[in-house]
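To start, the structure under review is shown below, and the notes come after it.
With one protein chain removed, the remaining protein chains of the complex are shown where they sit.
Coming up: chain A.
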Amino acid sequence: MQQPLIFNVQKFSTHDGPGIRTTIFFKGCPIRCQWCHNAESQKFTAERMLDKNGVPQLIGRTYEIDELVKLVAQDQLFYDQSGGGVTFSGGEVMAQPLPYLLALAQGIKRRGIHLAIDTCGVVPQKNLAAILPYADLFLYDLKFIDSQLHQRYTGAGNEKVLDNLKFLSDQGAVIDLRLILLKDLNDTEEMLQRTLAWVQENQIRIARVSLLPYHDFGRDKYRKLGRECTQNFAVPTDERLAAIKAAWEQRGVPVKIGG
C-alpha cells in the first residue's frame, strides 16, 4: 500500500476541532494558497528545513498504519474527557492515497475515537464519499466565493469546492465551515452577502462557522525552506470580524473566531 508522507503528529492540538485532539498533518497539497502558514506542507515529497538551531532536518516521513493508530490512541483518555479526538489535516489529506486513508480511518474508528477531516475541498468527490462513513466532522475551508479570486490566490477555481460542499451537506455530513479572512479581499460586505446567498440557495447545512483571521506567523518557515515569502496580506479589522460574525449568527449558525 502506498504510504503518504506525514510532517507532524501533534498532540494536545486544541484548534483543529472540538476538545483535546491529535492532529495528523499530511504532506502535499493540490493548491497553493498565497497566505499559507505551513510552507512545509505543500510539496508531496520530503524536503529539508532548518530547525531552530539552523540545522537542516528532513521534513516528512511515513508511518505504518498500526504504528499511527497506536500513537494517536495514546491520548484516548483525554479525547474521552474533553470530547476531542483525531483530526486529519495537511497539506491536503483528501489528496493522499485513498486506501491508506481508509485503513487508517477504520483503525481509528474501531477504537471509537472521534475523527475530523480538515479539507480545502479541491479534491476528487469519490475520496470524500469514501471517507464519509468514518468522518464525524468536516472542517471545510471556503476561501473565496468568487472563483476568479480563488483561482488568483490559490491556483485553482472554486467549482470543486462548492460542488463538494453541497455533496457533503446533502449526504448529511457535519460541517464546520472555516473562513480564512483577508482584509479587503474576502472580508468585504459584498463577499459576505454572496457567500450567505450561495449557502442559502443551495441549502447547505452548517453546524458552525469558524472565522480565521489571517496571520503571518508562518513567514519564517519559507526562509527555513530556502524559499521566498511573498505574502502581503492584511488582517481584517475587529469591526469587520464582528459584522461577519453577526451576519452568520443572524442565520442561526454559531460562530467562533479562531479554530
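Assume a contact is a pair of C-beta atoms (placed from the backbone, for glycine too) under 8 Å apart; a residue touches a chain by one contact, two chains touch by 3 or more; residues count from 1.
Here is the rule we use: contacts and distances are computed from a predicted model.
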Exercise for the section: Report the protein name recorded by UniProt for the chain absent from the figure; options are "SufE family protein", "Metalloprotease PmbA", "Trans-4-hydroxy-L-proline dehydratase" or "Acyl carrier protein". Expected result: "Trans-4-hydroxy-L-proline dehydratase"
Handout entry: Selected residue (touches chain absent from view) among A:Ile20, A:Val93, A:Leu139 or A:Leu162
Key = A:Ile20
Problem - Among A:Gln3, A:Asn38 or A:Ser82, residue touching the chain not depicted - result: A:Ser82
Problem - Where the missing chain touches chain A, by residue - result: 10-15, 19-20, 74-75, 77-78, 81-82, 84
